[in-house]
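I'd like to ask you about the structure that follows.
The complex is shown incomplete by one protein chain, all other protein chains being positioned as in the whole.
On to subunit A.
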């Protein structure tokens, strides 16, 4: 089925031979419920020195396409068509040839740098592994030589003191540095093509900006082509020259990134771009000059709140939250923003009684959490709703959606069964789910539907306070937009107070009137949402905002310059 002769064909006038040529690629998986077509018909090419982004939501087949380029598909997959990398068709070559192509002609950067590195070997050893496997120029690479090459690779990706760091183990690097090491390993043999599968999804925005900068530098300096798989339109706008939009295994649209963002041709692309939250648009606190809801009852009051996690034997306790003070009034949406490890989730969990406080004071609905006892706090629980990050994991897989939503009603009220059933159906309708979904099991719902049901459960008892811990970060952008809109409508209607926790500044700005920014357990800045986003005072908030890529190539180029100026000033 594959056509390996295809490569020799001349590519038009002066166009250089593409580094990667994907032609009529089809991938099918055998599953228990029959065949699944993951990739239906995909064709695109990547020229030398070009960055091509493949974007799409989950299930669009973008990751499967990326894996096919490296020949990493599982045994259950069947692929046809052609994936030609520098003259070799990856689909039809022997395993031996495939091994030679990997690393030499094409390398991969994975999503999660902490799992892509083997924790028991030094990073130098892991970078040199590719060299040893390929024996460039037919010679064995000596220990000294391999080490030298590994140091060079580390220097290329901007790791400070590479001579020393080459002997470090992965756990001695931060997340961003680990991703640099992964990129260094991919670069060791100078492949013409790097496939980066969501290279920044697991990283914080400020680190993401650095990694994107690095990838751009690599292209500019070494002419490496990059296939970038991502769902983040901001990243695409920042880095890509050309964009391939995929939807359910098909290429919907292919265009240069300026054209795509300025004038998307297909309806799907238009919808996708419209759903991406854009910083500074649609702010919940636009035009506010002072804090709303100040005259209302204070539901949560934290004063010099400290939360420590006990250390292991001998090591000191880890202070996740350090002297944080804030209040949440009735009816107010408080947005808590921060990167991973900033303590934002810890604060949310402490308010719900899932974490113990260790210092300062935290009053929730008048209950002092310092003297927390499950028995005495339980009556207060009916006034607190909680929406978890991962909608798939926050439902018991053995109970129906109806049973899950009914649980708070059964525990806190003595409504008769038929009344509970009726109430559950009303709740589901209020979050725009059909009544019949009460009888379905969680796995029969999509991610967005599950998160709606989760919201229905959180609101079942009409709580005064709702804690939403990254409720949309596990969802696709188009789904996220709908869930956010629903959240906003319901909040306006019911008027509950909410603590909205997120790492995404643009999302927080859409919902929260008052925003607090956390850095390493400290609240560095809090204020009216639109003011924080428009005119940040703290240097960290400025960096955070500047590093957030916006889905518009021209605007993003300007922002990038601002960000670099900010870094230089520091």
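A few notes on this one:
The working rule: contacts are C-beta pairs under 8 Å (C-beta built on N, C-alpha and C of every residue); 3 or more make two chains touch, one makes a residue touch a chain; residues count from 1.
Here, contacts and distances are computed from a predicted model.
One chain of this complex is left out of the view, and of "Chemotaxis protein CheA", "ABC transporter permease", "glutamate synthase (NADPH)" or "Dihydroorotase", the protein name its UniProt record gives is "ABC transporter permease".
The missing chain, though absent from the display, is touched by one residue of A:274, A:317 or A:411; that residue is A:411.
Checked against the full complex, the one of A:46, A:64 or A:550 touching the unshown chain is A:64.
One of A:23, A:105 or A:198 touches the chain omitted from the figure, and that residue is A:198.
The chain not shown here is touched by just one of A:268, A:293, A:334 or A:386, and that residue is A:386.
Touching the chain that is not shown, out of A:457, A:482 or A:543: A:457 (per the contact rule at the top).
As for the chain not pictured, it touches subunit A at residues 28-38, 58-64, 76-78, 80, 111, 197-198, 248-249, 352-354, 378, 381-382, 384, 386, 388-390, 393-399, 407-408, 411-412, 454, 457.
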